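What you see is the complex with one protein chain gone and the rest in place.
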Amino acid sequence: MNGTAANSRAASTVLALPSRLAFIRSEGFPLIPSLILLSIMLVAIFAPVLAPHNPEVGVLGDRFRPPAWQTGGTADHFLGTDHLGRDVLSRLIFGARISVVVGLMVIIVAGAVGTALGIISGYLGRWVDQVIMRVTDAWLALPALMLAIFLAAIIGPGISNIIIILAAVWWTRYARVIRGEVLSVRERDFVRLAVVAGCSKWKIMRKHILPNVVNSAIVLATLQLGQVIIAEAGLSFLGVGVPPPQPAWGLMLADGKKGLMAGYWWLTVLPGSCIMLMVLSANLLGDWLRVKFDPQLRQL
Amino acid sequence: MAGPVLEAKNLVKHFPVKRGLLSREVAVVRAVDDISFSIDPGRTLGVVGESGCGKTTTAKMVLLLERPTGGVMRFEGQDLQALDGGSLRAYRRSVQAVFQDPYASLNPRMRVGSIIVEPLVTNESLASAEVRKRLLRLLDLVGLPERAADLFPHEFSGGQRQRIAIARALSLSPKVIVLDEPVSALDVSIRAQILNLLRDLQAQLGVSYLFIAHDLAAVAHMSHTIAVMYLGKIVEIGPADIVAKSPKHPYTQALFSAALPSHPDERRDEIILAGEVPSPLAPPAGCRFHPRCPHALARCSSEEPQLLHESGHLVACHLYPK
Partner (left out) sequence: MTGPLLDIRRLSTHYVSARGTRVTRAVDDVTLSLDQGQTLGIVGESGSGKTTLALTLLRMLPPAARVVSGEMLFEGSDLLKKPEHEMRRIRGKRIAMILQDPMMSLNPLFTVGDQVAEPIRVHEGTPRRSAWNRATELLKAVRIAAPETRVREYPHQLSGGMRQRIVGAIAISCEPRILIADEPTTSLDVTIQAQYLNLLRDLQRSHNLALIFITHNLGIVAKMCDQVAVMYAGRLVEAGPVKQIYNAPAHPYTRALLESIPRLGDGRQRLTAIDGQPPDPSAPPPGCAFHPRCPKVMDRCRSEAPPEFRATDTQTSRCWLSAPAAR
């Protein structure tokens, strides 16, 4: 056996990390973005424990309190309150839950559907490919956000509806990209050899094509996460997303904009910063993954 | 069992060239144009020829990766065209392949053990204990340690990967293995190991090989019979030592004279061919080699020569019989 296996084992003992996590120490690993994303996810999971107040109920007498470090603020409402007296910090924490849930669910559903269609289209070719690709083309021609708004207007608000709508809009990107990958993977020798061995088309797609394109799907998913979150925020902002009183960051932005002129900056800047942090971190992580998995994926 | 294990008669493969919106066929690439050969049990047929000669297409047809446009292929006497699903599957089991690039032949996401037994588990339902037993035997046959089964391909060198590919090809105990440039991508010091392994396996298991390579010495070393292809046709076919030592067809002579020497003192009368290999879209009329042939006669440009017997083998050339 060549020495690379021994070398990578040696490297990880020096750095005292189990070999599965050794990638953390590799060049350019976006440690901070990953920690940010991880924190957001933990916050989302432990929201009920972490949030000091009920995010949906407020005391009207306490409205428009600024953050604690400004005059008029209290430690009780560390990041202030909104127009209904609801605690901003608690709403941000629970809002993380919405963003994470919607974000993850959409990329999982869209990813699964899009990848499956991309594989079928790319591997089976001929008329199946034509049909799926033309549908994809037509779907892609529609502007994503407009389509989402249109569908939301028809189906109505609600978290599961949002997830369905966004997934329905976003699967096409996966289908296209994965199909491209499949076109090159299926020409590789080991796929030919699988045909020679007598494997059925479905077995080949499952065992040989899928594992070799899943990396691209993951990279695409991380890159898409940011877009999905912005879309969700946009939908909520426009009032066709997550319905009040559920706290979504986009909704908080929409509510908060009324207060901008009055100087209630925390109602927009704070949820906006959260959106920005999450999207930026997802993009940085996705970028790194893209280069790490395969420099040829740069065109993604 | 007497008689050849694989036989091809008048095999043809044409690829249509389609242009335009309606994909009309405007031309035809005559990749393989009426070739016949046979492989006996436990013997090796070597195929040599340069780019565009059709040897890769022939290999694909043998592996049923391409369907012939014409002609007949017989496996153990049975016409492949007439085979139904069950017998076709049996054919697939009996004919396996090893390709050139050891880095592309193995699924990087599968463990070596699964790669090797994949043909076996796809085609037969065996208890996992039996599968394991066979896996260990295969690893032993190709000289790999038991623990190789749990590792991934990237942990192995080129030569070792080729051994894995060979083990996989053997897993169904095939009758024929198509070897397409099995050692060209390997380091020189390792090629002999793999070639010896292949020969030992042939002696041990009685498997036949269709051996395709551009290294003439390697082909001559491994093969019992050599077929020389040019632009889709077999121009010469016969016992390996005769074809290699005293080739009759002018192309074969040029080919073997162009082979690199193995010693600085080896002098060869080099026959330098004029021009380039014509495109298989428009092969020359008559004998396809005639525009470049140093011995072309008048009839070579109009009449296609047939494969006829000459000194112990078959040559398609108007120079023979003299």
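Every chain is named by a letter (A and B) in the order it is written, and numbering of its residues begins at 1.
Quick note on the criterion: a contact is a pair of C-beta atoms (placed from the backbone, for glycine too) under 8 Å apart; a residue touches a chain by one contact, two chains touch by 3 or more.
This one's a predicted model, so the numbers in the text were calculated from it and none came from an experiment.
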item: Which of B:Ser23, B:Ser128, B:Ser189 or B:Gln204 contacts the chain that the document leaves out; value: B:Ser189
item: In chain B, positions touching the absent partner; value: 50-51, 157-160, 187-193, 195-196, 199, 214-218, 220-222, 224, 240-241, 244-245, 254-266, 270, 272-273, 276-277
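We adopt the following convention: only the chains that are shown with their structure count from here on.
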item: Chain centre separation in whole Å, for chain B relative to chain A (CA means); value: 50
item: Sites on chain B touched by chain A in the complex; value: 63-65, 89, 92-93, 95-97, 99-101, 104-110, 115, 118-119, 122-123, 151, 154-157, 160, 165, 168, 172
item: Contacting residues of chain A [partner chain B, same complex]; value: 1-2, 4-5, 188-190, 192-199, 203, 207-208, 211-212
